[in-house]
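For this view, one protein chain was removed and the others were kept in their places.
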Amino acid sequence: MMPTSTKGILGHFCGPDEALAAAAKVRDAGWKHFDFLTPFPIHGMEEAMGQKRSWIPYVTALLALGGILFAQGLQNYVMVFDWPMNFGGKPHASWPAFIPITFEAMVFWAALGTALVAIIAGKKDTVPQPPPMVIETGATVDRFVVWISATDPKWNPDEALAFLKSIGAQGVRLVDAEGGAHA
Amino acid sequence: MKRNETSPHPEALEVDRREFLRVGGALAAAGALASAGCRQPQEATVPFHDMSEKLVDGQGQPRFFASVLDGSPVLLRTREGRPILVAPSPDDASGRGTTLRHHAALMDLYDPDRAPGPVWVRRGKGAPVASAWTVVTSEVVPRLAKGSAVLLTGPVSSPSLKAAIAEISAKTGLVHVAYAPLESDAVATAWLRAFGDARVPRPRLDKADLVVGFGAEFLDDPSDGLERDFALRRAPGGGAPMSRFIQLEGRLTLTGANADRRIRVRDSELASVAAAVAHAVVIGQRAGPLANDAEVAKALAPFAPEVVAKRAGIDPSVLTGLAAELAKARGRAVVLAGGTASASPSGETLEMATLLLNLSIDAFGAGLFDEAAAEAPRAGGARALAALADDLRAGKVATLIVAGANPVYDAPASVRFAEALAKVSFVVSLNDRVDETAALADFLAPASHPFESWGDEALPRGLFAVQQPAIQPLYDTKGLLDLLVAWGAAAGVPGAVAAAVAATAPAPGAAPGAPAPNPNPGWHYLRAHWGRTLLGREPGTPAFEAAWNAVLRDGYLQGPAPAAAPPRRLAVPALALLGSLPEAPAGLELQLYPHFALRDGRGANNGWLQEFPDPVTRISWGGAVSIAPRRFDEMKLANGDLVEVKAGEATLIAPAYRHAGMHHDQVAIPLGLGRSACGVIGNGIGPNAFPLRAISGGRTVSAGIPVTVRRVTGREELAFAQGSDVIDRDRRPLVPATTLTAFEKDAKAGTEQAKGGPSAWPEHRFPDARWAMAIDLSKCNGCGKCVIGCQAENNIPVVGRRGVLDRREMSWIRIDRYYDAPKKDGRWGAEVWDGPLAVVEEPQTLFTPMLCQHCENAPCETVCPFVATMHSEDGLNQQIYNRCVGTRYCANNCPFKVRRFNFWEYSTAKTSALFRALDRRIGRFSDLNTRGLMQMKNNPEVTVRGRGVMEKCSFCIQRIREARAAATRAGRKKDHFADGVVVPACMEACPTGAITFGDIHAPGSRVAALAAHPRAMKLLEATGVKPSISYLTKVRHDKA
Partner (left out) sequence: MTRLETSPYATVMDDGQLTGHPIVLAGKGPYGGDLEVDEPLVTGGKTWAEVDRDICMHTEQFPTKRWWMAFAVAATALAIGTFAMLMLFYSGMGILGINRPVGWGSFIINFVFWIGIGHAGTLISAVLYLFRQQWRTGINRAAEAMTLFAVACAGIFPIIHLGRPWFAYWLVPYPNARGPLWVNFNSPLAWDIFAISTYGLVSLAFWYIGLLPDLATVRDRATHPWRKKIYNAMSFGWTGSHRAWRHYESAYMILAAFATPLVFSVHTIVSFDFATSILPGWHTTIFPPYFVIGAIFSGFAMVITLMTFMRGYFGLTNYITTNHMEAMAKILMLTGLLVGFAYSTEFFMAWYSGSEWEGFVFKNRAFGPYGWAYAIMFTCNAIVPQIFWWKKMRRHAWVLFVVSILVNVGMWFERYVIVVTSLHRDFLPSSWGMYALTRWDYMILLGSFGLFFTLFLLFVRVLPVIAISEVKGVMDPKVARSAPTDAAPAAGMRR
């Protein structure tokens, strides 16, 4: 009989290839709330984990558009409507002069916005993580950690334990809220 | 801040706000008093805050006063009682012009180095101590009464002053000696001997088709106003045909630079050459009334053109050709001399030969001399000075009163004046500061500036002008006339002098509370003298007062016509002046010419004049030994290398300058520099060449002095106000210029330049007024009065020698001087610093007044990110100082480089010793611009710019807006302005009418006509900036 406070289970692999293969197995076994914690991104992991492509690019496109509109709006408002002045005999709306700032504003909005959104998304878009006390520090060194959360619909400690072992994960163990780990 | 070491009361120069208001109030009152019809006693001054009804209209409005400043009528512009601008009198019937010194006189008036009051100088033994007028008077008067006193002055032309001196001399035996360092008596001698009358009539250059100058300098010294008449005939396509001007000279002067043809002749040969030309005219051409005069023929015999030409190293045909031209132009030509060359030992020969030429071409008969405007030339008085020095040494003089003379500085070394001065028991100086001479005196009794005191002046054509003050004395000083009259009366001189002093006392039995009489005896004496001699009425009578006020209003009075000139018939004995052909001069000779701006050095403490670059050498803040280019190169010199000039026993070490157009065997040094006691600004600037002069035949000799020049170690950088000298107009068509021949073929000749492409955008429209300027380069002679006028009007700071060396001049308008590279020279390299030797041996000089062109497509406006410069609706390129943050991008992008940047805070002193030690350039500027009362010269209509701000010519926008406001007040339309409604300072100062400014859209506007003129050219068309300033071609009269 397992303690109810169990948060989930984790084990690790020593190489990206094993992790990649394992990910596919976990996915095919029908687990949903699982994750892989790795020191560096592994090519093809999205597919292996059964995830879709990131939606970040769409956000970026919107931001870029916003930047363009902002720059054009500001420059035309200032130079043509708010206080038109005669600079060197040039027309008030001298559009070629507005291009550089338009471009820069586009990059500014898009790039900074993207960076911000990506960080937030990275925090939000995730399954319940193992409690911080027990995360293997190896996950930022050379371990490729697999984690299945207790919130998974088909959660069953024994099954999970057996499953992870079966796919060759090392150091498999259950984790509870207090961080105690027991095999 | 460096203090004026000669001032015993330095702190007296400090002005805090209250003090300023008090003085300002006083000035306002003075202004009102000097204005016509004001009866307030002069000592009643009114503080600003409770100003009397009469003065309220004086606030915020300029008041103008007609006055006269050493010999020239001027118009004083005052604000709140402060003179802020000196302009030439608009209706100057005398024909007298103004010089740079007149325009810069404000700097003399507000000069903080003036003595703040009487000083006990103690003959230079021990530090000067402040004294009081009572003390000075008590010291002077008894000695004056005792007699054997001498009054040493500069040239005196004030009738009332002359009269006063005469009266005093009559009673006390005061001896009056006048000495003018720059004047040579050669002219006077020649005319006196020739016609028995020393008065010289005024040449009518406006009537002459041909002008020949033998070292003439009427443009270098325009005090006789010839430049205006000259310019009337210099622009082709006008009414009268263009005149041709041929100049023979050794040093390239401004006059020579304006000549159509220039022939290099060293000063010592000039006389013989002039005589040779006369020979060729009279004997060769057999032309003129003297043709058959045996005496003349005999006198001219030694000067056969072939002989003289060979000696002078020129082709004889040049002389005979010149003679032929003169003969052809008989009755339409005039010959001039009288420049520095006339101060050479052979000066009288030169003048005599010139006279013969004028006679033989009927210059007198044909009315090319204005006899009505004949005047006696100013006396040089070298002989008198030498005699005085001897008397002093002999102890014959007990008391010496020096007024407006500075012999210790400017007397020839041979006079040894300083040493002679030591023999006098009592010396008092009436100069305005403890100068070189006053430093050896017992007392300094400072005289007021002409703007502070009453006086008068006799002008040509029988005109008389009153010198009326526009401001009360800024310091504890007295007018020269006041002083002499007061002292005279105290010394017991009866008559008018005594009466004048008596008039200052309240009339016996005057009603209590009645206004006290004017305390200035000079004022009473002046009025009495005018009453006697000119107005024919007693002062005080209504008729007199009416006439007097009329004189003050108009500035001058038409007096009785001067005595008729004698018939211009040559007195045969005068021919002796020609003498025989002198020995051919060997080796180098020296010319000592007056500094263009400083003249005899009296105004050496004037920052505007010191900073004004010589129009030919472009050197400011100092002078140099001008050496002919080829010799200069042979000596392996570079500009600024020190050379030692040895004339007799006198030697001088000064930097060398490669002077284009200088005669190979001649060197030249400017006079008027190297003052040692004129003040913080002028002390030790440049070399003092006065000691190099000699006295011979009772005349000071400034030219033809044999010298040796050798290089010595060391350098002294010359502060050039210009980068490169030579311009190849084929490659850089920046100055429209052509010859008369070409012009007559095609009126557009000389304006050729690459055209720009089409505009990428629609042009802005200027529906109403649009301001523009046209500058006629044929009329402009490069005198630079516009520069000083602009500097005064627009509060432009002085940057000092260091500033010019750093290329940080601030003047908004400058006169570019170029030497035109010959057409054949197409090689790249024609534009290097000195230019090819061929160019500078005999240069074609071009002058271009360069100021902001107010381009329609101004490149400066586009690049300023701060919106600190943009275009106004009436076509002005505006600079907004308080928006300017100083990227200097506009200046980089200005193709004319007319934008000026405030690299320093020119108006405040950086006093931190630490920082000044770190960089010695810090903190000098307040000495030059804002010490003491200096800022009182500022025009309140113009912002004083702070550090880090860009500035430039504004077309005197303050005057434009003033006109606009006036139109608004009067309810007139503001869309167009007639000519003359707005006159910028440069145009106002220009004596030749070269500058025309106006609303180019106004119907019938002159500037519009000039802009459309075939001679008009707008610079750098290819860049598409579209300047608003049109330059009219400089046409050279090349048709013999």
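Each chain carries a letter (A and B) given by its place in the written order, and its residues are counted from 1.
Keep in mind that, in the parts below, contacts are C-beta pairs under 8 Å (C-beta built on N, C-alpha and C of every residue); 3 or more make two chains touch, one makes a residue touch a chain.
This structure is a prediction, so every number in the text was calculated from the model and none was measured.
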item	value
Option touching the unshown chain, where B:Thr533, B:Asn893 or B:Thr943 are the choices	B:Asn893
Which residue of B:Ser724, B:Thr741, B:Ser759 or B:Thr968 touches the chain not shown here	B:Ser724
Touch residues of subunit B, complete complex, unshown partner	722-727, 731-732, 734, 754, 806-809, 814, 816-818, 828, 831, 848, 850, 859, 862-867, 870, 883-889, 891-893, 895-897, 900-905, 910, 912, 915, 918-919, 921-922, 947-950, 1020, 1022-1023, 1025
Interface with the undisplayed chain - residues on subunit A	14-17, 35-43, 45-46, 49, 51, 53-54, 56-57, 60, 74-75, 78-79, 82-83, 85, 87-88, 90, 94, 97-98, 100-101, 103-105, 107-108, 110-112, 114-115, 117-119, 121-123, 125-127, 129, 132-143, 145, 170-171, 173, 179, 181
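Quick note on the criterion: only the chains that are shown with their structure count from here on.
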item	value
Touch list for subunit A against partner subunit B, complex	85-91, 94
Touching residues on subunit B, where the partner in the complex is subunit A	761-764, 855-862, 864, 867, 870-873, 1026
